[in-house]
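Note that this complex is displayed minus one protein chain, with the remaining chains in position.
We call the chains A and B, going by the order they appear; numbering starts again at 1 in every chain.
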Amino acid sequence: MATVSVQQVSKSYSGREVLARLDLDMTDGELICLLGPSGCGKTTLLRIIAGFIRPDSGMVHVAGADVTNLPPAARRMGMVFQAYSLFPNMSALDNVRFGPRVAGVARDEQVSRAKRLLDLVGLAEHAAKYPHQLSGGQQQRVALARALAVQPQVLLLDEPLSALDAKVRAQLREEIRRIQRETGITTVLVTHDQEEALSMSDRVAVMNAGRLLQVATPAAIYREPADAFVARFIGAAAVLPGVAADGHVHVDTIALPARAASAHPVGHPVEVFIRPEHVRLEAMNGHVPPGALAADVRETTFFGSLTRVRLALLDLPQADSIWADLPSERADAFRPGARVFASWDAGAPRVLARENIRE
Amino acid sequence: MSGVGSRADNTPLLTPAAARLRPAFGRVLPWLCIGAFFAFAAAFMLAPTIMLAIQSVMDDGAFTLDFISSLGEYRYRVAFENSLVLSVASATVGVLAGAPIAHAVIKPGAPRWLRSAVTSFSAVAANFAGVPLAFAFISTLGSLGLLTRLLKQAGIDIYALGFSLYSITGLTLTYSYFQVPLMVIIVTPAFEALRPSWREAAESMGASSWQYWRMVGLPVLAPSLLSGWILLFGSAFSAYATAYALTSGNIGLVTTEISNVLSGNVMASPQTGAALSVGMIVVMVAVLAVSAGLAQRAARWMPHR
Partner (left out) sequence: MNRLGVGSAIVLLLAAIYFFVPLAMTVAFSLWEGGSRYGLASYHVLLHRAELGSALVLSIELAVATAAALVVLLLPAMIFMNLYAPRLRPAFEFIASLPFVVPAIALVAGLTALFTGPDWLVGSPFYLVIPYFFLALPYAYRALDVGIRALDLTTLTEAGQSLGASLWQIIGLVVLPNLRSALIGSLLLTLAVIIGEFTFANVLLFDTFAVIMNQIGQHEATEAAALSVMAFLLTWAAMAGVLIVGRGRAQVGGAR
C-alpha cells in the first residue's frame, strides 16, 4: 500500500516562504497532478517528497512509514526529470538497468527487467541506442522505463513533457497515463500546463504561492473552482466584479443571471465567472431568449473546430469583454461589428466572493 | 557589392573619380588583407618550420640521417627522457590536483565568490610562468630559500634529505604552479556540463556517491580529463623559460638543449638543433591530434542545445 502523506510541510529560502504548512494525502495507485504557475512551490514539494530538499518543518510519510529524514537513495522512488537526465555514456538498456544494477540484482534479471520495461514504453528495438541518438520523446520514455526499473513505491515526474514538441507531448501524455494504469503505481506529476493536468490525472492539486488551493477531480476543479484564483487559472472565463443579489449579480446597472449568487449575502461584493462554452448567441432578428443581453461582436478568433467570439455588452461599456465559444460553422454569422443577443443558463456561472487575489 | 552609398537626396557620397576607384579597390582589398595574413604566416611560421625539417637532414647539401640518429646519443637521449618524465609527472600532478579543484568550484554548494576568485587566480598563475615563477620558487625552496631556512630552524633540512629544487622533482613542483591552473581552466567546462539531473537520477535509484562517480561521472568526464592531461603534457614539454631560469640549462631538457645549440654553448652543429626541434614538433603534433580527437568524442556526449 503505497500512499503518500505530506503533513504540515514548510520551506523557506532566504526569508521567502516557498511552502506554507502544506497538507496533502495521496491514495494508493492514483495519478495526482501538482498544478500551478511558476514559483508556486510545486517543484519544491515534489523534491521534498523525493528527498532532495529537507523541509524546514513537517513530515512525509510513504506507505505509513516516516521518510522525512531518509536520503533519496533510501526512499525507493522513481523520478523522471524535465530533460536530459539519461546517462550519456550508457545505452538505453544500460540506463534502464542502472537501478537494479546498483541494488545488486543479478545481471540476467537486470537485463530481462530492462527489456521488459523498454517494451512497455514501446522502445524495445532502440535498446542499444545512446541518448544522443534518441529524440526528446524517446529519451523521456527511456527515463520513465528507468524510473520504473527500481520497482518504486511512488513515481515522481517533474514537468516531464515541458521540453517536448506539442504533438509528441500529446502522444506521451497518453503513454504515461496508460503505463500508470497498467502498473498501478502512485504517481505525482508536476506541471504548469492545465490541459495536461486535466487530461491525465485522477485528481488535481492546484497550488499558488506555496499554498494548496483546491484538491479535486479534474471535472470538479473545472466546474466548481473553490476560489477566484483557481477559477481564473483553469480554463478561460470572463470575470466581472459586481454585487450579489437574489439569483443575479448586479454589475453596474444591469443584472446578470447567476443562480449561484443566492449563496452570498445580498449586497456582498462578488465576482461572476462565465465560461465561453456556456454563452449562447442569437442574431438580432432571431428568437430572443428571455433575459438575454444585447452585445456587439468585437472580434472572432478561429481555433479550428471552434471559434471564440469576443463581445462587449451594450449596457456595460466599461466592463471587460465576455467570450462565447461556438462551433466554427455557426460562428460565420457573427462578424465583428454585428449586434447579437447573448444568454446563458442561470446555473452556469460561478459566483465567488471578491477578495484580494495574489497571482 | 559596390560599396558605394548615397545620401537620402541621392547625392553620392563619393566624387566620381573616387567612385570609379573604390569599387575596384574595394573588391580587391579583402583578398589583399587575407593574402597578407597568409603570406606573413607562411614566411615566418611555415617557412622556418620547413627550414628546420630540411636542415635536420642536410649536411653540406647532401641528404643524411646522421643528425637525426645523433638524437640517440647519450646527451640527447637523457634530454628526451628528462623532458618526458617532467612532462608526464607535471601533467599527472596537474590533473590529479586540478580536477578536484574544478569540481569543488563548480559544486552547487560552493560559495559564489569562490568561482571568480579561482578563475582570476588561475589566469594570473598560468601567465606568471617563466622567469618570475622560477625566482619565486628559488626564494621559497632554493638552497637559501626562506621556506628552506624556516624548515631548517624547525629541524627539517630538506636538502640533506635529498630534495633539490634544481632537479626534475623541483621542476615538477615548480611547473605545477601553472599546470594546475591550466587544468582548472581547461576542465571546468566539462564539470559544468555534468548535469545535476544525472546525479539526482542516480541517487533516486539508490546509487551511492561512489557508484555515481564510477559509473556515470568519471566515464563522462574521461575524454575531457584525458584531453586536459595531454594539453598539460604539451605545455610542459615545450616549456623553456622556467627551466632555464631555474637551472640555467644545467638539467638536460629538449628545450634547453636546443637553446644550447643555438647559443653556441656546445660543440654541436646547428643541424642537431634542427633535428631536436623537429623531434619536438613531431611530439607536439601527436599531442594536438590526440587531444582534438578526444575533445570531439567528449562533445558528442553532451546534449544538443
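Criterion: a residue touches a chain if its C-beta (ideal position, glycine included) is under 8 Å from a C-beta of that chain, and two chains touch if they have at least 3 such contacts.
All figures in this text were calculated on a predicted structure; none of them were measured in a lab.
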Omitted chain's touching partners, listed by label: B
Contact with the hidden chain (one of B:A79, B:I168, B:A190 or B:A245): B:A245
Residue among B:I168, B:I185 or B:A202 that touches the chain left out of view: B:I185
Sites on chain B contacted by the missing partner chain, in the whole complex: 1, 3-6, 8, 13, 26, 29-31, 33-34, 36-38, 40-41, 44-49, 51-52, 55, 97, 100-101, 103-104, 107-111, 114, 116, 119-133, 135-142, 144-147, 176-178, 180-182, 185, 234-242, 244-245, 248, 255, 258-259, 261-263, 270, 273-274, 276-278, 280-281, 284-285, 288
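Here, only the chains that are shown with their structure count from here on.
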Separation of chain A from chain B, taking each centre as the mean of its C-alpha atoms, in whole Å: 54
List of chain A residues in touch with chain B within their complex: 50-52, 71-79, 81-85, 87-90, 98-99, 101-103, 131-132, 143, 146-147, 149-150, 156
Parts of chain B lying in touch with chain A, wherever the complex brings them together: 195, 197-198, 200-208, 211, 215-216, 219-220, 300-304
